[in-house]
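With one protein chain held back, the other chains of the complex are shown just where they sit.
On to subunit A.
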Amino acid sequence: MIKLFSLKQQKKDGETTPRAGNQKKASAAQLRITKDINELNLPKTCNTEFPDPDDLLNFKLIICPDEGFYKTGRFVFSFKVGPNYPHEPPKVKCETQVYHPNIDQQGNVCLNILREDWKPVLTINSIVYGLQYLFLEPNPEDPLNKEAAEVLSSNRRVFETNVQKAMRGGYVGGIYFERCLK
């Protein structure tokens, strides 16, 4: 342990060398997101869009699954990274209307690492893989769209037809889905 101040250099005012530029520093959240983004290793089914390249805290992820129920679809997610990242997870919403057991009409996504299982060691990459997995393995156990979940557990063929119908644009279970084919 050091002794920080010797009494000789007790006067603080005026002793410091003024340094040019009072630019604000990058926040810890910004430091971390820059690193996350530089290390992003996107699967070939995923792409990103940055409406403002200077703003790394707000961007979109586009997933075009190449297998599973959602093959040929194109799904857009918005990411909002807050000032408390990575203590808190980013806010992720699905902007594409999708017939999916774990995504609701408002674009809320039920993915554990986006809420209760988030940890600061996780990165944007972890979320990308989590979202991609949701399209490969929709999970009827954790439903946000209950009807879709019930169909998936009772009859996979009907579920598949419903997904196709929704992706082409049309009504499923009284709800209209916009076309989202690639």
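In this section, a contact is a pair of C-beta atoms (placed from the backbone, for glycine too) under 8 Å apart; a residue touches a chain by one contact, two chains touch by 3 or more; residues count from 1.
Following the convention adopted for this analysis, contacts and distances are computed from a predicted model.
The chain that is not shown carries the UniProt protein name "NEDD8-activating enzyme E1 catalytic subunit", picked from "Superoxide dismutase", "NEDD8-activating enzyme E1 catalytic subunit", "Ubiquitin-related modifier 1" or "EKC/KEOPS complex subunit BUD32". Among A:Trp118, A:Phe135 or A:Phe159, only A:Trp118 touches the chain that is left out of the view. Residue A:Gln30 is the one among A:Gln30, A:Thr45, A:Ser78 or A:Ser126 that touches the chain missing from this view. Residues 1-5, 7, 9-13, 16, 18-32, 34-35, 37-40, 42, 47-50, 53-56, 83-84, 86-88, 102, 104-106, 108-110, 112, 114-116, 118-121, 142-144, 146 of subunit A touch the missing chain (whole complex, contact as defined above).
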